[in-house]
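Only one protein chain is missing from this complex, and each of the others stays in its spot.
Letters are used for the chains, namely A, B, C, D and E, taken in the order the chains are written, and counting of residues starts over at 1 for each.
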Amino acid sequence: MQTHDAKRVAIIIETPMKRRLVAAIEEAGVSGYSILPVEGGSGRSGPWSREGQVGRAGGMSQVICVIRPDRLDTLLEAIFSVVERHIGVVTVSDCQVLRAERF
Amino acid sequence: MQTHDAKRVAIIIETPMKRRLVAAIEEAGVSGYSILPVEGGSGRSGPWSREGQVGRAGGMSQVICVIRPDRLDTLLEAIFSVVERHIGVVTVSDCQVLRAERF
Amino acid sequence: MQTHDAKRVAIIIETPMKRRLVAAIEEAGVSGYSILPVEGGSGRSGPWSREGQVGRAGGMSQVICVIRPDRLDTLLEAIFSVVERHIGVVTVSDCQVLRAERF
Amino acid sequence: MDGFFALALTNLSSPLILCFVLGVAAALARSDLNFPEAAAKALSLYLLFAIGFKGGVAVSDHGIDLALGTTLIAGIVLSALLPFIAFGLLRVLTNLDRTNAAAVAGHYGSISIVTFVAGTSVLESQGLMYEGYMVAVAAAMEAPAILSALWLISAGGASNGKSRMDAHLWREILLNGSIVLLIGSFVIGFITGQEGLKEISSFIVSPFKGVLCLFLLDMGIVAGRGLRNSRGSITLGLLAFGILMPIVGAAIGAVAGAALGLSTGGVLLLMVLSASASYIAVPAAMRVAVPEADPGIYLTLSLGITFPFNLTIGIPLYLAAARIVTGG
Amino acid sequence: MDGFFALALTNLSSPLILCFVLGVAAALARSDLNFPEAAAKALSLYLLFAIGFKGGVAVSDHGIDLALGTTLIAGIVLSALLPFIAFGLLRVLTNLDRTNAAAVAGHYGSISIVTFVAGTSVLESQGLMYEGYMVAVAAAMEAPAILSALWLISAGGASNGKSRMDAHLWREILLNGSIVLLIGSFVIGFITGQEGLKEISSFIVSPFKGVLCLFLLDMGIVAGRGLRNSRGSITLGLLAFGILMPIVGAAIGAVAGAALGLSTGGVLLLMVLSASASYIAVPAAMRVAVPEADPGIYLTLSLGITFPFNLTIGIPLYLAAARIVTGG
Partner (left out) sequence: MDGFFALALTNLSSPLILCFVLGVAAALARSDLNFPEAAAKALSLYLLFAIGFKGGVAVSDHGIDLALGTTLIAGIVLSALLPFIAFGLLRVLTNLDRTNAAAVAGHYGSISIVTFVAGTSVLESQGLMYEGYMVAVAAAMEAPAILSALWLISAGGASNGKSRMDAHLWREILLNGSIVLLIGSFVIGFITGQEGLKEISSFIVSPFKGVLCLFLLDMGIVAGRGLRNSRGSITLGLLAFGILMPIVGAAIGAVAGAALGLSTGGVLLLMVLSASASYIAVPAAMRVAVPEADPGIYLTLSLGITFPFNLTIGIPLYLAAARIVTGG
């Protein structure tokens, strides 16, 4: 089956920042992404869990974008402008996609 | 630690199609997969969100299969037969697994 | 944009074992991970689904760790000590990260 | 008509409608007010259970008679026929292609159980009785319209309608959770009767309206988001259809109800069922069978236009008409 | 026995049981009817809170006496002993290996709180009183059986039972949410008494049965799915065990209850506790401590066979027996 090279960018970010991240991604011309719930985790700012979370102000979400390799840099810059001052993790990995015309 | 090459196939698909996708995967002889909830996203068919979604008919789910590389083609064909006419994204990436005897 | 090589380790494990896995990960000196809900799936132990699950004792969760490549082996050994006797899947894949100083 | 305006006013200022309006307003203002998906689903399970159970108790009080059977059949026929009328109307009023028009039409043959519940709630505040088996009629009207829609598509030759209806989809439609819960609790109510109702009435009767308020608040949010997202894609023709079709459906329902000799309340409910459009069962079926149809169109129409129309103006209007038709 | 058949009939046609049956039927028919996980958990928190609170109020009404202490101890002893009987029975009736047999046995020493609640609900509709502290006995019986199961496994020499019971697991078992909520609300009910009950009774008393109906509907779905998935893996021997063991447990419970001088209601509840099998606390503990045991076996047995048996036929049977034993 015919597949095409692509990049998979995954960003874990605080839920109150989600809207802003999505806006930045869209401004960078990327209109395809998915948001996944994150149940808990730990990082430099300590451990947390969605259930029984202190104040429920936050929680984290994961945003996943699959894009054509040549658009990676634009996207990363857009993402970085949002996550810069905030906690969160950004990973990029190689992948192949079916139906490349979609991206 | 000893690891083995494998392929990770991730399919984002409309929830009403999930059962059919899983049936197709199993028919292709793959019995290992996981289903993750997707909270929202955007694509060619516009943005959506699980909460407050119009009609809650849909929503998307992510199905993840980790398989031995030599079974990739059969699996992709099975997947394609289901997603063909439908919206959704299919990605394939390389990975290593512990305990390869499981796959 | 400057990115750095890293490894993404994803473990799908039974929810009652989650606490122990996280403890082992932290003991191995890794303090960054995220936990994602898993809605259902299938494997050698048969199919299951979080909703309407028999007894709700279990369910699975996915734990994701992004780490520096040189720490992979220590982490995998820690993970293996927990998952050894249990069902579950461990995958490792290459990725790039922004802000490597975090890992 | 005087009665209509008075009733419309009472209706519009009832907590039920105001909650819906609040939800729409919150969504249009882009507030982040929303219900967790699980809570919304739990509320809808509660409503289905309560309405089914009470219907069953009512039937067990009055006994099963021939009218139940004939009304059930009438409901099935209505559900199967209304899509054809809707399809014709869409072809006149809009320039939707055959596939989209058929998909929309399917929604209007099927029903909205929340609109039905709102109808029973208006009847109760008016002190009007209705046939308990109308709940079973509601369940029977869910599915036939889907077949008509698929027939309309395949008749166009675009692709084979039969191949779209695999056994899997059949089972999904007929055994979808709402239908099973509605019929199941109807049967339970029928078996246990007043005895059973007494045991659980402080759960399914007294708090019912309050729960419905919260549910309509959530429905308002959902409808409001739909409207916001669809700005632009809804043409004037579609808008006209979304308001005309329920009136046409209600008129046909009124004729059928009168012919069946239903009570004023029963006629109203048959009108409401005919007038309302599905936004749960049919959309899910369409996503599977007709993925090329645009959900933005059928969901916005049924949930964003027809549902609020029925809820606010439609029901009082239909009640006024039902009174005239039955001389009640 | 006449009383038994009458009661069994009333029981079988109560909304509670019918809801459970509806759930099983929906699951077996592969309907997609299901409760969101969060809603099911919320319902169970409500039930635990209500039953604990009411138990505490009852004890505060009648005061603490020696009987409370001796019954608690009896409960702990029962929970620890029943697994040995279950283990023996399994070895006779089935060919399960030691590990699986021990894991199953652990479930039958522990209890099912929903079966307990169903028991209290039957008592109430029969106008029978019961000792309020039975709720505390239920909590006390949750854990000891787990130790017996692990001892049975390690006695087989397969591996060291102690190493399976780390401090972490200990805490998890003793402080698991259900036990903490049950005991906690029991204490709160005890402290606040009738005064406190009056304040919240329209939340925890009047709608209780209705909520239980919905919960049993969900339990039925879960049990039905379990049965569907396990077709084949349940042998005739296992089936026999799943029905015989509760009867044996109930008989032992009846003897203990009579010896303790409990009321008819109290004896019934001790029988129900002994007869019922865990499907929440013990399975989770077994997944951690004995991952090699097959959850398909112990969950199907406790939830798919014993739970429905107790709910439908068991409870009326035990009540008839309790009446004979206490002369009530």
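Worth pointing out:
Here, a contact is a pair of C-beta atoms (placed from the backbone, for glycine too) under 8 Å apart; a residue touches a chain by one contact, two chains touch by 3 or more.
Bear in mind that the values here come from a model prediction, so they are computed numbers and not experimental data.
Within the full complex, the chain left out of the display is in contact with A, D, E. Of the candidate positions D:98, D:171, D:209 or D:228, contact with the hidden chain is made by D:209. For subunit E, the list of residues touching the undisplayed chain reads 36-39, 41-42, 45-46, 49, 53, 171-172, 175-177, 180-181, 184-185, 187-188, 191-192, 196, 199-204, 207. Interface with the hidden chain, as seen from subunit D, comprises residues 13-15, 18-19, 22, 25-26, 29-39, 42, 125, 202, 206-211, 213-214, 217. Summarising the interface, subunit A meets the missing chain with residues 14, 16-17, 19-20, 45-47, 50-58, 85-87.
Following the convention adopted for this analysis, only the chains that are shown with their structure count from here on.
The chains that touch subunit D as well as subunit E do not exist here; no chain meets both. Summarising the inter-chain layout, the chain whose CA centre lies farthest from the centre of subunit C is D. For subunit E, the chain with the farthest CA centroid is A. In whole angstrom, the spacing between the mean C-alpha positions of subunit A and subunit B is 18.
Per-chain Cα centroids separate subunit C from subunit E by 34 Å. Shared interface positions of subunit C, defined as residues touching 2 or more other chains, are 36-37, 93-94.
Within subunit E, the positions touching two or more other chains are listed as 34-37. Under the contact rule defined at the top, the touching pairs of chains are A-B, A-C, B-C, B-D, C-E, D-E.
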